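With one protein chain removed, the remaining protein chains of the complex are shown where they sit.
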Amino acid sequence: MFKLTIQPRVSETDGMGHINNTCVPVWFEAGRENIFRIFNPDLSFADWRCVVVNLNIDYIKEIFYGREVEVHTWVKHIGNSSFILEEELYQSGELCAKGTATYVNFNKKVRKAEPISDNIRQELEKHIRK
Amino acid sequence: MFKLTIQPRVSETDGMGHINNTCVPVWFEAGRENIFRIFNPDLSFADWRCVVVNLNIDYIKEIFYGREVEVHTWVKHIGNSSFILEEELYQSGELCAKGTATYVNFNKKVRKAEPISDNIRQELEKHIRK
Amino acid sequence: MFKLTIQPRVSETDGMGHINNTCVPVWFEAGRENIFRIFNPDLSFADWRCVVVNLNIDYIKEIFYGREVEVHTWVKHIGNSSFILEEELYQSGELCAKGTATYVNFNKKVRKAEPISDNIRQELEKHIRK
Partner (left out) sequence: MFKLTIQPRVSETDGMGHINNTCVPVWFEAGRENIFRIFNPDLSFADWRCVVVNLNIDYIKEIFYGREVEVHTWVKHIGNSSFILEEELYQSGELCAKGTATYVNFNKKVRKAEPISDNIRQELEKHIRK
């Protein structure tokens, strides 16, 4: 599991007085940095590999400004050329949002999805939720 | 159906050279303004009613800077206190993303979901996809 | 003068109940699209030219969700390789923010500022405030 601690920003709140729902996809994407590194160790955009094809997010509790948030990221499923991440967001120990993100291993140069190599597959498998 | 035309911004692109996936939830939320008005005609945050509980988005095609985008919003389902929207995003006539957003009719003062009134229900029904 | 009409988004409000100050630079940048096109007609990032070196923004009045905003963009000064834009933001006919943005005409390939060509200079001059 990967963990990222985020300090919510005033600019991420909305007129309802809590964090706007559109920040959750932003924070979940931030939590995927170590997944992106498995495909692309120096994170260069020229060699970027991971293209999102689906996001599914359940909003469970309000998230507030002024208290840290933790994003937890697991690998849920590894297909031939795609993989699914499982993500949870906690504040003050409570689960506030959870979801999945489906990605494809995409080769920009030839503009095609490609099978996930054995090396990368083994690395991803280390982060499957127990 | 509600239609919103959006001009993508440089700040909405990412290092891959196209629109970042996290802008799609932002644009879909922008497309819901007329739905929010049905519940809360002057859009005041003090009387806000619509609280999101789920987002599900399929990313179908890259979206580019420099060309307008159209967000289409329909009502898909009206439950007792919740409702589901159906949303599509087009650029240059092509479907680039689609999804659903599930909302609850929430009363902030008593902090509880409430049944959707008949008046609002009738108004929402006008926007069900034919 | 270039004019851009923007529909503020819920995600652009903050817990104070109005538009967060960090949206103004985003909206002003959106208002510069036609300036960017003068340097780079198809807006391709490979040929991007305009690199910001200074932003200065005065916040004059609160900006609200639910009412359109207008961004006005002029050219204020054209130097050798740099230029300054003048920007104003109106809501309901009132000036809410104004500022300047200083840009450099940058050649990405050689990573150097370059003089603004006569053609581009003449085009920019058409947008100087009278």
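For clarity, chains are labelled A, B and C in written order, and residue numbers in each chain start from 1.
Simple rule for what comes next: a contact is a pair of C-beta atoms (placed from the backbone, for glycine too) under 8 Å apart; a residue touches a chain by one contact, two chains touch by 3 or more.
Bear in mind the structure is a predicted one, so any value in this text is a computation, not a measurement.
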| item | value |
| --- | --- |
| Neighbouring displayed chains - absent chain, whole complex | A, B, C |
| Residue, one of A:Met1, A:Leu43 or A:Leu95, that touches the chain absent here | A:Leu43 |
| Missing-chain contacts mapped onto chain C | 15-17, 21-22, 25-26, 29, 45, 48, 51-59, 108 |
| Hidden partner interface residues of chain B, rising order | 10-11, 13-15, 17-18, 20-23, 65 |
| Where the unshown chain meets chain A, residue by residue | 4, 7, 9-11, 13, 17, 26, 29-30, 33, 36, 42-43, 45, 65-66 |
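We adopt the following convention: only the chains that are shown with their structure count from here on.
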| item | value |
| --- | --- |
| Self-contact between copies chain B and chain C, residue sets same or different by half | same |
| Best-connected chain pair, where connection means C-beta pairs in contact | A-B |
| Cα-centroid distance, chain A relative to chain C, in whole angstrom | 32 |
| Rounded Å distance, chain A centre to chain B centre (Cα mean) | 22 |
| CA centroid of chain B to CA centroid of chain C, Å | 28 |
| Shared interface positions of chain B, touching two or more other chains | 17, 26, 29, 45 |
